[in-house]
Each structure stands twice: as structure tokens, then as C-alpha cells.
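All protein chains of the complex are present and in place, except for one that has been dropped.
Chain lettering (A and B) follows the sequence in which the chains are written, and residue indices restart at 1 in each chain.
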Amino acid sequence: MSDILDILLAANFWAAALRIATPLIFGVIGALICERAGVLNLGIEGIFTAGAMAGWMAVWLGAGLWGGVMVAALAGAFFGLIHAILTVPLGLSQHVSGVGVTLFATSLSYFIYRTALPEVSSPPRIEAFQPLNIPGLSDLPFIGTVLFQQTALTILALLLVGVTGYVLYRTPLGLAIRAVGDNPSAVESQGLSVYGLRIGAVVVGSAIMALGGAFLTMSAFDAFFFGMVNGRGWICIALTVFASWRPGKALIGALLFGAFDAFQVRLQTEVGSFIPGQVFLMMPYILSILALIIVARKADYPRAMLVPYFRGQR
Amino acid sequence: MASDASTRPVVLQLTGITKRFGSLTANEDVCLDLRQGEILALLGENGAGKTTLMNILFGHYVADEGTVQVGDGNGGLVALEPGSPHAALEAGIGMVHQHFTLAENLSAFDNIILGTEPLFAARVSRRQARSKLESLMERSGLTVNLDIRISSLSVGEKQRVEILKALYRDARVLVLDEPTAVLTPQESDTLFQTLKKLSDSGLGIIFISHKLAEVLASSHRIAVLRLGKKVADLPTGGCDQRQLAELMVGAKVSETIRPPQEPGAPLFVLNGIWAGQGRNAIEGVSLTLKSGEILGIAGVSGNGQTMLAKVISGVERPERGTIKLGSVDLSHANARVMIDNGIARIPEDRHHDGIVGTMTVWENLASESVRKPENQRFGLLRFAAMKERARAAIKAYDIRCQSEESPARLLSGGNIQKIVLARTLDGAPQVVLAAQPSRGLDVGATADVHRRLLEARARGAGVILISEDLDELMRLSDRIAVIHRGHLSEADPTETLDRSTLGLRMAGHSGADAA
Partner (left out) sequence: MIRFEPREPASLGRLVLLPVIAAVAALLLAAIPMAFAGLNVFSAYGLMIKGAFGSPFAFTEMLTRATPLILTGLAAAVAFKAKLWNIGAEGQLYAGALAAVAVGTGLIGGPAFIQIPAVVLAGALAGGLVMLGPTLLKTRLGVDEVVTTLLLNFVIILFVQMMLEGPMKDPMGMGWPQSEPITDEAALPKLMARMRIHAGLIIALVAALGVYFLMKRTVWGFEIRAVGENAAAARHAGMPVTATFIRVGLLSGALAGLAGVGEVAGLKGYLTADISPGFGYTGIVVAMLAGLSPIGVIFAALFIASIFVGADSMSRATGVSNYLADLIVAMALLCVLVSGLFLRFKVRFVGVKTVQEAAE
């Protein structure tokens, strides 16, 4: 018992939790922006892959780390735009379009990677983001380890939570996004463009999702592997529901999730010889399903989510 | 009043508006103008093209032909960019739609200022907006709690928010689409007093209606639309109800007559039914329906009648209370059991609950009885028999469709209602629940629905008629009960009731207070 407490009180543990949570934070923030505007984006899994591949490849080709981040975001925005056009003005099934975008983004990323690197046995590495070392801050006890020995992308994710919260709840744009996900005709009757808002939200949300992918290849690891996203996108969709579409709760949800994951990794080193490794690997998915079940009854989906809007029809 | 208004500047002019949807012409060469400070009633029955015309004005639709011009404030007129709600708003046109265009997850305040500030501003400037709104509320008498979510406002309050939305944007023209459809008579009176006040301060107002009495009482001028064309445009003074009715419908209107009939024994009894939660719940509703009578249930929308209909339909189970048909206990019955016990249900939202739009007419006609032996054998459908019966029903109920193979969604609202009627009334049910059966139907289709309900009554069925239309209720019902905030009053014989008594009860005053 005291072992468990030791784990939970260690700064290293929470640093690991935040590290694991970082791609999820990007993913959940991206997904909640889309869904707040009324569009479910199941393209997320493929957009993660595209962001991971594009960001990594840009750096590998010499773009510089922040250049890679930009390229990843642009790749996400591109696939987001496809999903947005199909589901918003054309009003096609958000489920099927999302799955289509995932298949498209994934296969395109793999194809480009394979075409650029036809015969490599071990994936080439890049010089990834290094942990920050801010004199003073990074040396602070606990907080220094948890927050300021992370890479810049983790700090960016945390900043994005704040910015998204501010935009959604304090600015006219956020007001319009929340309104368009509840009742598009409320937005149109006030002279704003339903399509413009929704397409914009999906594009921006997808760009943010792609950063979660970029984190994988440019911070967590320093190379691109096939199958490296491994369901993280879907987990984000579940966490978005768990977070009731609120940025603050999204951060808490992702952190809890990261903590569980970090905890089970440490547990694995203790009891790994008795329990097959796959049981631990299953945990994130099972946890996500449990999270969905817990909130299912009171989940307050944006009212207009999944419902296409055609002008003049009410 | 009208004469002195005619000297004022024109604030809105529609010229030669034509709009077609496929083969249907919704508006044909409609011309209309509105002067400052004038209240214009746009009268017409359902389907006459009133809403389409106003949607063109507001940029939801683009007219195929014709122009919209608005006053520029200096007595001149400028053309309005078509197809742009934004342009309409900029030009000072405010619109209150029949279905409110409010985001339920936002406060009234947020709904009002939505879109009035630059989208990419760093923050919402609340203080300024609030002081402007507060002075507006004071001047117009439209008071609302600005800070609570729309979802917890009443219908009347939501309508006030909608009007405030327009006023906040300094509208010079206000359009209201069927504004009284969801109000009690007393609330309607208050609304018209407000509109009068607003017009005195220079606002031009168009309200759309099909109710003759309110049009006569509250407008300066009346324009009548029939089948998409403007058939009359006259000052309100000097008009009378009959004249307007004939203009609106075209032919002499024959009123539905409820022949006197002695009701039979009690047939269907609800006792202390509780169901649902929050705004739409019903709390301890009891009623006794006799055979051979029509029991009307009046009420302003959103007072529990939807839940009551769902409970009787078997779609929602009551938490407490009993439902009995004769000696059969139906308290826990689902839709299947209700149907099998001869309870016909006409849902209030016929598109949503009544038909499966993509399935064919014959499939929709059979949808309540697919499991009956006449439609299946060993789980296999008997196509020939089903289609044969469908053709018979199409004939008997005069359902206008290309064939029984047409998808139901292509039919008009009236014909969709006929599918529902044919399907539900087919087995001579003992009890008929008709929820808002004529909502959105034109005069002909409405008359048809009324005739079918009276036929059911004549052969001894009990009919529960839930409606928001007092005229309909008073014409058809033998007795009327009123539902308010989930409570159902005693049913009184229609002869002992008048509109104002019912109106008071609909507003929550008990019968004793009214008397």
C-alpha cells in the first residue's frame, strides 16, 4: 500500500502522467472544438497519423522543429477541410466521412513514408524536442519536475487548454461556436454563417489534433513507426464525452488517463511476471470504455451534433 | 389611423416576388409594402406562402424573380442583397420565427448579442450591451431575466427574447411569423399591446397569421395571400371576419358541425399519472373518456401535453398511476400493447413519429400491423396482400401519391396525415388519441381530419383531442379540460365554457378564479 502511495507522490510519476497525457490533450481539445460546433470528427485517428508523419518528415527534410509543428498542423487542417466540406455544406454522414478521412489520412501517410523511404530497416531518427531547462523554474521542487522538465510541446498543449477555454467562453467567436453546435438557426438568424463557423472549427480543431500526432514523433519518440497512433484518436473521442465538452475538464480527464497509464506501467514492473503484458496494454482502451459508461446517462451532447444544416430548413 | 400612416415613408417594398420549389409555386408575383409605424397583417391559411415570402425577405431563400427594397432612412429605397440574412439584419429587418432561433445552451443575453460584435474581438463587451438592453427593456416593456439559460425560459419569455434580439439591432422592420400560435389568449393580448407601443415609436411591423380575430383587432392594414398570390390588400377598418375568411380560403367555408350525441359509458380512464421530469412532465393527471365523445385537452404548448400523448401512445411509461381500458390494465403498456388493445394514436409530430419518410406509402400504411397474420406468415411478409390493402386505403382516404410505391417523404403534410389516419383508424379502434392533428395543415386537410374524428365519435369510439387551437377544440369537443404545468383540470362541457375562461385556465388560474 505504501508502495502505491510512494508512486503517487513522486514527481517523476506526475511528470510521466503529463507526458502521456500531452497527445491526448491536443486530441481532446481538437475534438471538442469540432463537436462544440456540431461536427463529430472520427477522422481524428488518421489526422494523428498524418500529423505524426508530416511533422516528422518535415524535420527530417530539414525544416526545423517548429517548422515541423507547422507542417503537422497544416496536414491536420487539410484533412479537417476534407471532412468539413463533406459533412457541413454537403451534409454527408459524419460517421462515414470521419472513418473515410481516417482511412485516407492513414494510408496516404504510410504511402508517402514508404515511397520516400522504400528500404530502411530501422526508421531514421531526428533530433526531437528536448526537455526544457529553464533556470530557476525547472529546479523548483515537484512543480519544476512535473511542469518544466517537459518539452515545449507539452507546455503548448497546456497553453492551448487555457486559450481554448478563453475563446469559447469569453469571446464573440466562442459564443458563436457554442451556439452553432446547439442550434444553427440561432446563428444564422443573427447574420452569421453556419457553414463558415463549422468549417472553421473543424479545420482548426483538426490542426490541433494533428499536433497530438506530432508530439509522438517529435517529442515522445524521435521517429515514425507504422501503427504508432494505436487508437489514441479514438480514446480522445471517448475522453471528449467524459470531459462534457469543456476544456478544463478535458485537461483533467487526459491527466487522469495519463496517470492511470503511468501507474500501470510502474505496476507492470512490479507484477509483470504474473500478468501478461497485453493486459496492461488493454487498460487504456478499457478505461476509455468505462469512462464512457460512467458519463453516459448524463452526457449532454451538443444538441445539433451529427445533424446537418441546410439553409431555409428548420 | 391607416390614413395618416399612408403619408409616412415606405420602409419596405417587395415587388413581383416569385418563388418556385420544383413544380410548386410558393409565391407568385407578390407585391407588398410597409410604412413606418404601420402594423401589417399578412393573412393566409397554411401553405398560402406567407412563411416563404418572409424567408425570402430575410434571405433564407432567394426568390426566382422580384426584388426586395428597404428604406434607407432618408425616404428613399435601396435594393436588399438577396440570400443574405446578414444583409437583411444590416438593413434593419428583424424576424421572429415561428420556431424560435435561440441557442438553448446560452443565456438570453448571449443569444441577443450573438453576432452583434466583431467575431474576432478579444472579448465580449458586456457592460455596454447590458445598459443598452436594459433601457430597451424598459422602453418596450419586454422584460426577461437576461442571465438564465434559454432552456429554462417559458415560451412567452423566449418570444420576448426574440423580439429583443431584433430591437437590440435597431430594427426598423419587425416580422413575426404566427406569433400567437404558442401563447395563451391573454399573453397574445399583451404581445399586441407591446407591438402597438413599438409601432407608435416608428417601427414597421408585419405579423403573419391565419387567425381572423387577432388580425382584425390588431393591425392597420391586411394583406391576404392565397395559393401564393396576393388576393387582397386593404385597410383593417371596414373589414369583417366573413369577408376575410372568403378571401383567405377562396370559397365559402363550411364549418365543421358536431352533431349532438349522447355519450356512452366510461371507456378509458387515466388515474393519477405521473411521467417525465422538468418542464414537460405531467403530475397526477386523471381523466375519464366516455365512448362516443370527443374530450378536448387545451393548453399552451410545453405544459405537458406532449408527455401525456406519449404516455397514452405507449411510448413513455408512467412512473405512477394507472391506465385502464374497461377492465384491462394498460398502465405499463408499450406502443404494441396499446395498438393491440384498439387505441389509435395520431402523433403530434407526424414527420418525426408518424412516418418513415424513406419507406414507401404501402410500407408506412402497414407499419403498425406488420406482425398481424394478414401481413405475414412465418415471419415472411405477404407483399401482395399488403399492397392490395394499401391501394384500398389510398382510395378510401384519398391519399394523393403517384402510387403505393412512392416514398412517403415526397407527400404533402396533409397526405402524410392521411396515411397516419388510414393506418390508425383502420381497425375501428375504441379510443383515438389525436395530438395536434391539424397543425400545419391547410383548410381542406383540416376539414378531412375533423370529419374522421367525428366519424369515430359517431360509431362510439372515444376521442382525446389535444390541441393548441381553441377554435378547433370548441368546435369538436364535447368536453374540454385544460393542461397547465403538467396538471390537468376537470373537463367541463364545452357549452359552459368560453374563450376567456379557457384562456385564464391555460394561464394557470383555476376554474373557480375565473368564475
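By our rule, contacts are C-beta pairs under 8 Å (C-beta built on N, C-alpha and C of every residue); 3 or more make two chains touch, one makes a residue touch a chain.
Just so you know, these numbers come straight off a predicted model, no measurement behind them.
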TODO: Determine which one of A:W66, A:F111 or A:F142 touches the chain that has been left out.
DONE: A:F111
Open item on the list: Of the residues A:F13, A:F26, A:F78 or A:W234, I need the one that contacts the missing chain.
Closed with: A:W234
- [ ] Looking beyond the chains shown, say which of B:V315, B:A392 or B:A507 touches the absent one.
- [x] B:V315
Task: Residue ranges of chain A at the interface with the undisplayed chain - done: 42, 82, 86, 89-93, 95-97, 99-101, 103-104, 106-108, 110-111, 114-115, 118, 230-231, 234-235, 237-238, 241, 276, 278-279, 281-282, 285-286, 288-289, 292-293, 296-297, 299, 310
Task: Touching residues on chain B - with respect to the absent chain - done: 16, 21-22, 62-67, 79, 82-83, 313-315, 334-336, 338-340, 345, 347, 352-359, 363, 367-368, 370-371, 375-376, 379-381, 383, 406-407, 409-410
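In this section, only the chains that are shown with their structure count from here on.
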Task: In the complex, chain A residues that touch chain B - done: 170-173, 175-176, 178-179, 182-183, 185-193, 302-303, 311-312, 314
Task: Complex contacts: residues of chain B adjacent to chain A - done: 55, 60-61, 85-86, 88-90, 95, 97, 99, 101-106, 110-111, 113-124, 165
